[in-house]
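Contents: one structure, followed by commentary.
The complex is shown incomplete by one protein chain, all other protein chains being positioned as in the whole.
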Amino acid sequence: MSSPKRSDEPVWWALFSAGGVCFAVFLPGSILALGILWPLGLLNSSVLQYAQLLSLLQSGYGLTGLAFTGAVICLPLFHAAHRIHHGLHDLKCGYSSATKLLCYGLAAALSMLALYLTLHLILAD
Amino acid sequence: MTDYQLLIQRYDPEHDNEPRLQRFTVPGDHTTSVLDALLYVQQKRDVTLGLRWSCRMAICGSCGVMVNGIPKLGCKTFLRDYHSDITIEPLAHFAVEKDLIVDMTQFLAHLSAIKPYLINDYSGTALHKQTPTQLAKYQQFSNCINCGLCYSACPQFGLNPEFLGPAAITLAQRYNLDSRDNGKAARMPQLNGKNGAWGCTFVGFCSDVCPKQLDPAAAVNQAKVESAKDFIISMFKP
Amino acid sequence: MNTPVSARKPYQSKLSRSWWLKHNYYRLYMLREATVLPLLFFIGCLLYGLYCLTQGAAHWQSFQTFMQQGWVIALNLLAFAASLFHAKTFFALFPRVMPLAPAWLMISGQWLATLLVAAGVLLLCGGWL
């Protein structure tokens, strides 16, 4: 039997796993704070005011902002792309290399966008 | 003795175009297994009922069927645990040859594909040494009875019959983890393919139904880690 | 074996698109996979927030207003639940993929990490840090 072609899945799986860890470890706290308590006005602090937030993201030479974006936006995006891609297979909805390109492509594009915006913020002065 | 209602899926390739359910009433007590019930039907009601069995003690792996939609060993599933109609169908995802008998060719091909034997260049006559700790690394994965239940539980195999599937990948891990084996390099190409370890999305039901508690899902996903490592190594090779 | 005329006619059923509705285990699997949908919503919010930040304080204010809408909060509540459900399943899988320590230890360790992060974020954003 000839050997099957090596799959490129390890790349996506590694991103998926890293994103999965972030989703499980960083997201519950983040969603709770930013998506629920803050809008409800239950976090009555100044940290989330425009100026303070900006300086928080810029702190540590901007690494704080980059880390936040990486862990809470980019990696989870790849996690989601992976699951959606395989979900299309599970639901027999046009799973193909085109949808693969679309899923991971979108994740990559949105990640770039997030990083671009973050850098913009960090470098803004 | 209580009367149990069995709905058995029948399929006669020489007359039917598709399977149908047939109802049988079977007497049973607290020791009657699904296999006993099926044999009762075969002996007393309908000799044409087709099924596989042999050891009736959950070790030969012949008697897998779907009981109310869940893959089970007929000889290790008891009527006493069911209270209304019991639907018995052939193992899911395999082609049905007749009644409860499925075509296992693909399953065997997948097992063979991963080279399930020790590969090394040892030519001595002395025993290999292997400590209990080394043995424990793979022992659990060597307990597979090849019943195929995990394939019926795995939707990925159902969607893609080329997927090597839980038992075969577990078997590959069993040999890869054996301290006497050097054959990992020969086995990895199968695991590295899209139908190898990467065909799995960790549904995990395979481990739930495994009658020998091998945790094939763990084996398959450990194989992913191995394949990922292999991927990285391959990038540094010409 | 190929015999010239064979009585064989194996019946191969096809998995329907709704296979996952047939069994609770599969439904939970699909639910697990679907946790990324509310996640995506929340990430969308964040992207929007980032954009607003780049546009200045006024925009940031309007972002907060956006986030305060009932339906947004509701979806984020969903995302929060999804993240917890995801965490539960993900943490349980991890020790099986990489059996580095006893499963219970790894699972509780991971929950602890989630808890610490959440506490940290809340303390930080609440200005108690």
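As written, the chains take the letters A, B and C, and residue 1 is the first residue of each chain.
By definition in this document, contacts are C-beta pairs under 8 Å (C-beta built on N, C-alpha and C of every residue); 3 or more make two chains touch, one makes a residue touch a chain.
Here is the rule we use: contacts and distances are computed from a predicted model.
Engineer: Given the options "succinate dehydrogenase", "D-allose transport system permease protein AlsC", "ABC transporter ATP-binding protein" or "Monovalent cation/H(+) antiporter subunit G", say which is the protein name UniProt records for the missing chain.
Structural biologist: Options "succinate dehydrogenase", "D-allose transport system permease protein AlsC", "ABC transporter ATP-binding protein" or "Monovalent cation/H(+) antiporter subunit G" considered; the missing chain's recorded name is "succinate dehydrogenase".
Engineer: So which of the visible chains would the left-out chain be touching?
Structural biologist: B, C
Engineer: Taking the entire complex into account, which one of B:L21, B:L108 or B:I232 touches the absent chain?
Structural biologist: B:L108
Engineer: Residues on chain C that touch the omitted chain in the whole complex?
Structural biologist: 1, 3-4, 6-9
Engineer: So which bits of chain B touch the chain we can't see?
Structural biologist: On the side of chain B, residues 12-14, 29-31, 33, 42-44, 47-62, 76, 78, 80, 97-99, 101, 103-104, 108, 111-112, 115-118, 122, 125-132, 134-135, 138-139, 142-146, 171, 175, 178, 180-181 touch the unshown chain.
One rule holds in what follows: only the chains that are shown with their structure count from here on.
Engineer: So how far apart, in whole Å, are chain A and chain C when each is placed at the average of its C-alpha atoms?
Structural biologist: Here the centre of chain C sits 12 Å away from the centre of chain A.
Engineer: Hey, how far is the Cα centre of chain A from the one of chain B, in Å?
Structural biologist: That gives a centre separation of 38 Å.
Engineer: Chain B: which residues touch two or more other chains?
Structural biologist: Residues 155, 159, 201, 224 of chain B touch two or more partner chains.
Engineer: Chain A: which residues touch two or more other chains?
Structural biologist: Expected reply: 86, 90, 92.
Engineer: In their shared complex, at which residues does chain A touch chain B?
Structural biologist: Its residues touching chain B are 1, 3-7, 9-11, 13-14, 86, 89-90, 92.
Engineer: Note which residues of chain C are touching chain B in the complex, please.
Structural biologist: It is residues 7-13, 15, 19-20, 22-23, 25-26, 29, 33, 93, 96-99 of chain C that touch chain B.
Engineer: So in the complex, the part of chain C that touches chain A is made up of which residues?
Structural biologist: Within the complex, chain C contacts chain A at residues 15, 17, 20, 30, 33-36, 39-40, 42-43, 45-47, 49-51, 53-54, 56-57, 60-61, 64, 67-68, 72-73, 76-77, 79-80, 83-84, 86-87, 90-91, 110, 113-114, 117-122, 124-128.
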